[in-house]
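The complex appears here without one of its protein chains, the remainder shown in place.
For chain A:
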Amino acid sequence: MAAPFDLKNDGVVVIIGSGAGGGTLGNELAQKGIDVVILEAGGRHEYEDFINDEWDSFAQLAWTDKRTTSGDWRVAKDFPNLPAWIVKAVGGSTTHWAGASLRFQEHEFKTLSTYGKLEGANLLDWPITLADLEPYYAKAEDKLGVTLTNNIPGLPGNNNFKVMKAGADKLGYKECHTGRMAINSEPRDDRNACQQTGFCFQGCKWGAKWSTLYTEIPKGEATGHLEVRPNAMAIKINHDASGNVTGVVYADKDGKLQEQKARIVAVAGNSIESPRLLLNSVSNQFPDGLANSSGQVGKNYMRHTTGSVYGVFDKPVHMYRGTTMAGIIRDEARNDPSRGFVGGYELETLSLGLPFMAAFLNPGGWGRSFTTALDHYDHMAGMWIVGEDMPREDNRVTLHADMKDEHGMPVADVHFDDHANDTAMRDHAYKQGSALYAAVGATRTFPTPPYPSTHNLGTNRMSEKAADGVVNKHGQTHDIKNLFVSDGSQFTTGGAENPTLTIVSLAIRQADYIAEQMSAKSL
């Protein structure tokens, strides 16, 4: 029932990317009767086609087009061409994601006022508050079927969670539970309940975990108002003399360039590709790229302060059985500068299979120190640190000076240096994580460095004033009224929480705004 729209149809909203932001916006608009074309660079793989195998799944779904890195972050050394672990496929990174769905805390919308000016950080208050977003958080939680909201029971704790919980109790943490997960603990929304398969990062073959691929997108298509065009890589956004955008040039499945005309364009390619596309859309009128009068496009790249702690025990754990992110500790998420840093972090269980553990435990490491860790793979428990990192102007996505992709589009370079606050937070979290596992009898713990970024944020940030950021409080660019940003690149700051629930809430809110503006004929 997918409605195929004509390339020349200039009445459609064109959305770039079909992930958390784009897929949600597309369905929300389609439900309101607005015609939408989603251009998606990747292919369409339905959930039966997902693969319970880490590298094979990575090859099927991950974004592996060339990127470059620079800066002092360890990812630049370990994975120079893989700054981010995200997806190129219909559904975007919601195919790979773990499902943790947390609301931001009130102060995280007001970081400049709360933390004050921090040297080397480009902090700014969001132009919206928690109260503005609360009704949309509620809608998003219902849409995603988040456990422990809407009377949905929590998931049962797996082995990895039980170890975490036992340690949390010993350390006196109060807020440790199986999380707010966008994973069905019982059948809901015509989808299965979680079968504890343990391959959440490889795409849920049961469809128990929310992904736009099998929720928003088919629902939108069923209205007849949404077309998703896979294998369509947007290269450039065109505009007219008045400065309004008019269409999107993309490479189709055969590599041929096409232009889809548009009434409105919404960019949702995740925080590396979205600024790359805006920066590549240069013209005489906009020599620095679209929506870039502030010069902020691509800047303030955030990736959360991350890291993992794995512990080895004298008895088996089998952490890989069951949900990958099976539980959370929230006690450290508060802002408490007495710990030596501003902002806070969450601790969430995490498990990797043996192949990814070998690749990520200590990239570049070798010898017995490394291999004796893996020897105890089935005796390991693991957790992931996710905390607020500081936005910095120099942490940014730029177009590579001479390296180009197969379509002739300059590849993205991702530059990142840790702020001292990030490092202090990570060290604190490593200590807490190690102490937690030691308290349950770990014989050895591993402070594991950050993986390529799964959370990518901030590169088209939201601001009250046009001079400080790229988009306003509706994700509408300050410079061009029919150009929107609909993904995590809108985030003014990153919060301590996994970002997707906030991305989805912003997309629902943006759909209301776009529909209003369209019926008022302002768009």
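General observations
One rule holds for everything that comes next: a residue touches a chain if its C-beta (ideal position, glycine included) is under 8 Å from a C-beta of that chain, and two chains touch if they have at least 3 such contacts; residues count from 1.
As a working rule, contacts and distances are computed from a predicted model.
Taken from the listed names "Ferrous iron transport protein A", "ATP-binding cassette domain-containing protein", "Secreted protein" or "Tryptophan synthase beta chain", the protein name that UniProt assigns to the chain not shown is "Secreted protein".
When the full complex is taken into account, the listed residue touching the unshown chain is A:Thr197, out of A:Thr114, A:Thr197 or A:Ser293. Taking the complete complex into account, A:Tyr320 is the one of A:Tyr320, A:Trp384, A:Tyr451 or A:Phe484 that touches the chain left out. Among A:Asp189, A:Asp252, A:Asp378 or A:Asp479, the one in contact with the hidden chain is A:Asp378.
Checked against the full complex, the candidates A:Ala358, A:Leu436 or A:Leu457 give a single residue touching the omitted chain, namely A:Ala358.
Listed for chain A, the residues touching the missing chain in the whole complex are 52-53, 55, 156-159, 162-163, 166, 194-199, 205-206, 315-318, 320-322, 353-355, 357-359, 364, 366-368, 370-371, 374-375, 377-379, 440.
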